[in-house]
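Yeah, one chain of the complex is gone here, protein chain that is, but the others are all in their spots.
Our next item is chain A:
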Amino acid sequence: MTSKIEESYVHRRLEAHRPLTAKHVFLQWEWLLVLIFVGVLVMNTMLSPYFLNITSLRDATMVFLDKSFIVFPMAFIMIMKEIDISVGSTVALSSVGMATAYNVFGLPMEAAIVVCLVVGALCGLFNGFLITKFPELSAVIVTLATMILYRGIAYIILEDQASGNFPEWFGFFGWGYVYGVPFILIVFVGIAIAFGLLLHKTTFGRKVFAIGHNDVTSKFSGVNVKKTKLIVYTLAGLMAAVTAVFLASRMGSTRPNIANAYELDVIAMAALGGISTAGGKGRLIGTVIAIFIVGYLQYGLGLINIPSQTLMIVIGALLLFAVVVPKIKDLRKS
């Protein structure tokens, strides 16, 4: 006699559609993020009368969205149980590359932008190459080395000088509007949708999750682990270069020390967005909300002249909250 449970399984047809239960819809991390986001808006509105109006909310995005492009590929990297801390340096090196191409080599600005994107992608590709070629090295160490390396090269090229004098139209990236919507916001939405679809709707995204859970199984199942990692790291470099374009445009020039510690902000936003550093888990919609939470928090506290140190405390506490809350359930179990 087999057990009763087993008996009832025998010859049972398997369900192929996921039942849509309240638990699946409402008990999700993203709802908590939405609550925090609303909380941030409410708090800011109470603190400053200048906060809650469409123009200020709109224009704030121009300030905080630049680094957000890197959050998406960083989410991919973290889902694969890896990390890239060289992205801030990649922003600096690619923007310096762009400025040098324009000011020293006299290339047209369009070509200089292409140079920027190529430099960024190459930086990412190099990270990916090192990490896949030497799997025994941890990604933290490899990208720590390239973080110092890329920043160092940027300093050698510009020697702590600013380099700017870009043509006037280049300012459009950082300051332009299309039908009253900041250009950066439009690009952000486009890139967010593209990465979201890539992660959640394609075979490529599925492989990223598979690698994060178990790279051996993935390899045995015919997933090209190295190729997938190479592509993702290259995307991270490319998005760092996109950030470089918007940042240089907004500031009107670039320096070797720009985008300092961006990697930490980026990783924090991804983690707050529910991307697990243990690999295999996370949704991009969460990171989008997290970007806006951090962005408006920064902007709102800036409005009432709260020093940036206080802001660090708030963001640190938020992040701690984000990583601890999912663990509370486990704690009670044991």
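Basically, a residue touches a chain if its C-beta (ideal position, glycine included) is under 8 Å from a C-beta of that chain, and two chains touch if they have at least 3 such contacts; residues count from 1.
Simple rule for what comes next: contacts and distances are computed from a predicted model.
Asks: The complex has one chain missing from view, so what does its UniProt entry call it, picking from "Xanthine dehydrogenase family protein subunit M", "Spore gernimation protein KB", "D-ribose transporter ATP-binding protein" or "cytochrome-c oxidase"?
Replies: Cross-referencing UniProt, the chain left out corresponds to "D-ribose transporter ATP-binding protein".
Asks: Just name the one of A:61, A:94, A:218 or A:254 that touches the chain not displayed here.
Replies: Once the missing chain is taken into account, the touching residue is A:218.
Asks: Consider the whole complex, including the chain that is not shown, and state which of A:60, A:122, A:147 or A:210 touches that chain.
Replies: Within the whole complex, the residue contacting the unshown chain is A:210.
Asks: Spell out the interface residues on chain A facing the chain that's missing from view.
Replies: Interface residues of chain A facing the absent chain: 1-3, 6, 9-18, 201-204, 206-207, 210, 213-214, 216-224, 280.
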